[in-house]
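Quick notes on the structure that follows.
Every protein chain but one is kept in place in this view of the complex.
The letters A and B name the chains in turn, as written, and every chain counts its residues from 1.
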Amino acid sequence: MTWRAALERQRSLLDFALLALWRRRGKNLSLVLVYGLTVFAIASVVLLAGALRAEAAAVLAGGPDVVVQQLSAGRPALVAAEAVARLGAIRGVSRAAGRRWAAYADPVSHATFTVLAPEGFEGRPGEVELGAGAAAAMRWKPGEKVGLLGEDGRWHFLEVRRLLGEETALVSTDLVLLAGEDFERLFALPPDRFTDVALTVRNPRELTTVARAAVGALPGGRAVTRPEMARTYEALFDWRSGLASVVLLGAVLTFALVAWDKAAGLPADERRELGVLKAIGWETGDVLAAKLWEGVVISVAAFLLGVLAAYLQLFLAPAPLLAPVLRGWSVLSPPLRLAPSVSPLELATLFFLTVVPYTLATVVPVWRAASTDPDAVMRS
Amino acid sequence: MILNPSVVALLGGSVASGALLLGGAAVGAGIRAGWDLQSGSERQLRLERRTVLVSLLVRVALALQLLLLFLLVFTADALAPQFTGAMCAAGSLRAAPYGYPALLTGLLAAFLSGLWLVLDHADGLGHDHPLLRVKYAALLPLAPLVLGQAALLALFLGGLKPEVVTSCCGSLFGEAGRGLGADLAGLPRGPVSAALVGAVGAAILSALLVRRTARGAPPSAVDAWSLAASAAAALPIGLAAVVSVLSPYLYELPTHHCPFCLLQAEYHFVGYPLYGSLLGGAVAGVAVGLLQPFRGRASLADALPALQRRLAGACAGLLGLFAALAAWMVAGSSLRM
Partner (left out) sequence: MTLLEAREVHRVYHQGRPDEHEAVAGVSLAVEAGALTVLSGPSGSGKTSLLTLLGAMARPTSGRIFLRERELTSLPERFLTEVRRRTFGFVFQQPNLVRGLSARQNVMLPALPLGLDHAALGRRADALLEQLSVGHRARARSDWLSGGEAQRVAIARALVNDPEILVADEPTANLDSALSRQFMAIAADLKAAGKTLLLASHDPIVTDSPAVDRRVAMRDGRLEGP
């Protein structure tokens, strides 16, 4: 057969398949719906994981290259100011900045926040800036005074200057920002002690070298590089989304069984029609091609439907069910606006987890149907 | 082990591909055992119907294998940030043992599946299924190969640990490193280029000679075998050449030899037509030689030479495309070495 004829053949068979699907549209639409739902479930997991991964990477990109902590008896300890200077002197480090932050638990509600005294705090001593999550949890509003229980047992009252913007929600939602003096008073700390040190490294290829040097400069310390932090997030998202996909495979399997059943249990009139096709001159291969085209159309429709629905659900509306599975840590708490993104890898993965099982489940039934005996038609 | 949806997909897909081929080989063995074309019994009819099933299973398996190759490279690329020193798929595949073996076995499986499908097609041209016994016997080793690939893949993926320090493609495919990748990269450019031109040139030439045979007459054994041999040689030489000679020109960096980076958008996805045409051309060329021993079968007397000619044409076209792309990569580069 020439190329032109082969193309025309496939076109005709596809046309026939479309008509055949339409003729039994009730059954086929319900199949597309169930199929699409399965795709939707898996796509939600895959896309959410991808989006969170991208967010985490973006957040970390704005953060320090290396974070150095002091350990004492295995637990984090404060870093002295001259240690910061020593770290700053390491070759390749363009900046070493001591950071002051602590975890704070509200004694009444037990809500936990991160109290941070940033270098460039714009407010005056006695003022705080709140992240959206912190403010909402404690019902604190700008202009009000909030009470924080200090390590000295006394309550310190600070005025809310403003709430931190929604764009930074991912990192700032549970933050309480205040001035250095207030931090020292609250946690009874001297001014020359820091929680950890953030290093900025000139050459990204030198990160590991610098990290090693930092540990050398700070006996008993440990250094975590940004790639290591990124990897930890990645590994976490991977594990959870992987686990979720494995669980959802159960759903896929059920769907595959449904598909197999629908394909194998042909109603009598469909079987008869296939017999007629064979009787009027269609080969098994021709019937098979038409049926495979049916499968392609159904798969494409369901795939698009499921992916689109997952995309819309995740990126245009907060994801209600899956987010807890994938977030887990209170650092990333709702509400969250994720940047929409779909990568070719995600699409390929989705294809493998949905369309391939459907195809495998229907291969043998479709072949069986295509092998219908033509002379059965004659004899009825 | 790293468990993410793509890894789950890879494992599931490779097992599925292996299962399809195992099923196909099993059904094929059954057909071979009971085949009797002269009998009109229902059993014979059932066996004939099953031949359609086996073809279908192998076709789906081959499609899966090709997609799995790409999924593997994509996934390895995405996992790269989790391994120190890995900057793309090349490094990830090195992060645990059996990475490259899994990839190469997959490539071999795709190549052999393609050849099998040509054999299957040829068998269908003769009205008495002249190649039936041969083709189902040939299917038997293919199933364990694909299952072996699934096993290698599982071992590789299972052995991946995120903290592992691995080599990035700079040193893996860099001339100073060790291992196969570095050996390939370090191959002297002159001889490799010569070998490439030689193999591809010989293949295209033989292909054209096969096509020049008079209509209806089978191609001469010499032509067919030389085409098969040069096409078979062109595949590994072509791959080696991509690593050692061609990729630096494309990346315009003498030390960048990575075979996967050219699948990315920034290089216009040129890797796809490059590898695709090389693999396709090799399959087509080797297939001509594969079919040559069967030209004596009566029912194929007319159809086989025509098929061989078409395959030779496809081989010439595809390898020609490969050569054109390679030439464009070298000539269009601002690198001068």
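Things worth noting here:
In the analysis below, contacts are C-beta pairs under 8 Å (C-beta built on N, C-alpha and C of every residue); 3 or more make two chains touch, one makes a residue touch a chain.
All values derive from a computational prediction rather than experimental measurement.
Note that of A:Leu116, A:Val197 or A:Leu277, the residue touching the chain absent from this view is A:Leu277. Contact with the chain not shown here comes from a single listed residue; of B:Met1, B:Leu45, B:Ala301 or B:Ala327, that residue is B:Leu45.
Across A:Arg9, A:Lys27 or A:Arg202, the single residue that touches the chain missing here is A:Arg9. Where chain B meets the chain that is not shown, the touching residues are 37-38, 40-45, 48-49, 51, 124, 127-129. Summarising the interface, chain A meets the missing chain with residues 1, 4-9, 11-13, 16, 19, 22-23, 272-273, 276-286, 289, 373-375, 377-379.
As a working rule, only the chains that are shown with their structure count from here on.
Between chain A and chain B the centroid-to-centroid distance comes to 34 Å (mean Cα coordinates, whole Å). Interface residues of chain B, counted against chain A in their complex, comprise 2-10, 12-13, 16, 20, 49, 52-53, 56-57, 60, 64, 67, 70-71, 74-75, 77-78, 81-82, 84, 162-163.
Residues 42, 45-46, 49, 208, 227, 230-231, 234-235, 237-239, 241-243, 245-246, 249, 284-285, 288, 343-345, 348-349, 351-353, 356-357, 359-360, 363-364, 367, 370-371 of chain A are the ones that touch chain B when the two sit in their complex.
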